[in-house]
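As you look at this complex, bear in mind that one protein chain is not there, while each of the others sits in place.
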Amino acid sequence: MLRNSLIGSLRQIKPILCSQSLRSLSNGANSGLTTIEVDDKSGIATLSMNLPPVNTLTLNLMHDLIDSINQIECNKSRGLILTSSNDKVFSAGLDLKELYKPDQERLKEFWTIFQDLWLALHLCGIPTAAAINGHAPAAGCIMATACEYRVMLPDFVIGVHATRFSFVVSKWMMLSYQSVLPRRIVERALNQGKLFSTQEALEVGLIDEVAGSKKEALAQCAAFIGTFDKANPIARTLTKRMCRDSDVTELLRDRAGDLRACVDYINTPLFQEGLSAHLEGLKEKK
Amino acid sequence: MLRNSLIGSLRQIKPILCSQSLRSLSNGANSGLTTIEVDDKSGIATLSMNLPPVNTLTLNLMHDLIDSINQIECNKSRGLILTSSNDKVFSAGLDLKELYKPDQERLKEFWTIFQDLWLALHLCGIPTAAAINGHAPAAGCIMATACEYRVMLPDFVIGVHATRFSFVVSKWMMLSYQSVLPRRIVERALNQGKLFSTQEALEVGLIDEVAGSKKEALAQCAAFIGTFDKANPIARTLTKRMCRDSDVTELLRDRAGDLRACVDYINTPLFQEGLSAHLEGLKEKK
Partner (left out) sequence: MLRNSLIGSLRQIKPILCSQSLRSLSNGANSGLTTIEVDDKSGIATLSMNLPPVNTLTLNLMHDLIDSINQIECNKSRGLILTSSNDKVFSAGLDLKELYKPDQERLKEFWTIFQDLWLALHLCGIPTAAAINGHAPAAGCIMATACEYRVMLPDFVIGVHATRFSFVVSKWMMLSYQSVLPRRIVERALNQGKLFSTQEALEVGLIDEVAGSKKEALAQCAAFIGTFDKANPIARTLTKRMCRDSDVTELLRDRAGDLRACVDYINTPLFQEGLSAHLEGLKEKK
């Protein structure tokens, strides 16, 4: 039943996977928001976020990322490395402007696509690694934790600082964090809205390695992907999904519930005021 | 739904919070079993247990602690530091005499108030820290684990040594321990009835820091509370409760079941004999 339900949930999660309904590789590439480079020798695909100035997760970038992840998975790449074409920022996280005085229908679409993105990355069948070559706050960090391995460059920050702009993360975001870090560390970091320096992230285990350059980071991610060479790929995929099953169960059982709770919370004056102050603060910094 | 249910459970847990049905600050203070000192400059409240000789958790001390925790929470203190006015013992744990040949109604009241105390501390909305300035065995340790941070003075012991007096802790007590320590360490320590020295507790992560004096411990707790300054207080409270939701769910769903199981177990000859021998041993030590 376990394996059956895994295969079942696989079907449920990716019903259109590898079908014509996917945008073609060229379409995705043409948008320019993401680029895919496949190393002919290693068979590893590098997926770069490419939305200036700071890879904010807009609706469009998230759409492109999901398409690209699905394409890479379907093309039987040996692994996926997520990185940024920006050398200061991996991803600045969700587009907070979408959460401020939002159009309700658009907000629902926005949150749903964010759920989709996390599911696509967290349950991606092939080995995944993040080459974190810049800051990775909030959803930037969540995307990194959805990968199986994290290599980071020095002098950047990573973490979920949602409480600093009055946001309360969903339980699946907390579980994504907890899939990497001990429970006690996660609770404290989420409550504080802590942004870890590269060195701090290494010490607690939020990242696995530090790299001297982006090139080195990509090589270290590729080496990690190489550690699966002796594993049967399908058995590996089923095993990975079993390990991650408890992280996604609640979300998959009630995605509408998560959406409703999130939309309701975003519409509270508490959050709108906190976000407003945060956005003002960001403007002043510039 | 998540955030809604959090707000819902908040209502459920603290229906009378911040209402007139609370004892007034002066009443609590007058009992003398606990004292509250609020630092005007920092806004942090220090809650001291003050029941000679060893801060045994009697019905009265637990009542006072719950009132004090609620008062501090309602008065919008910036944080709560739990400590002892005794310089040898933080708290010796539950009043075991209440468990020996108990009056059944009183035993039910006793266990229910202990559930209440843990819930009040574990779900306390403001930042909490324990300045453990003396021994913290059994329920003394559980109270410390219900806080978010632990600073301890050298040469004391902390741990849940229930199996040494034949007691089997409730699942929520185990989960409180597991919210701080890895599962493997918790199982072993509970099975052994292990009391960790200050140094051992630091090594496994049961405490976060060692302090040279009580004054230093209070300062370190205050510094921890200061780490939340950038977080929105309400978002922080909701995030903390989400992180702790799975610890309390089972208890909140069936408090009567936990009470019944506990009372049934306490009434077994096995436990009564084990407790009797333990109490004899304590007498001889004096």
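Just so it is clear, A and B label the chains in written order, and each chain counts residues from 1 on its own.
Note that a residue touches a chain if its C-beta (ideal position, glycine included) is under 8 Å from a C-beta of that chain, and two chains touch if they have at least 3 such contacts.
Every value quoted in this text rests on a predicted model; they were computed, and no experiment measured them.
> One chain is left out of this view; which of A:D95, A:E148, A:E187 or A:D258 touches it in the full complex?
Among A:D95, A:E148, A:E187 or A:D258, only A:E148 touches the chain that is not shown.
> Just to verify: which one of B:K41, B:R184 or B:K283 makes contact with the chain not shown?
Only one of B:K41, B:R184 or B:K283 touches the chain omitted from view, namely B:R184.
> Mind pulling the subunit B residues that touch the left-out chain?
Answer for subunit B: residues 161-171, 174, 182-184, 186-188, 190-194, 254, 257-258, 260-262, 264-265, 270-271, 274 touch the chain left out.
> Counting contacts across the full complex, list the positions on subunit A that touch the omitted chain.
Residues in contact with the chain left out: 1-6, 127, 148-149, 178-182, 205, 227-228, 230-232, 234-236, 238-240, 242-245.
One rule holds for everything that comes next: only the chains that are shown with their structure count from here on.
> Averaging over Cα atoms per chain, report the distance between subunit A and subunit B in Å.
37
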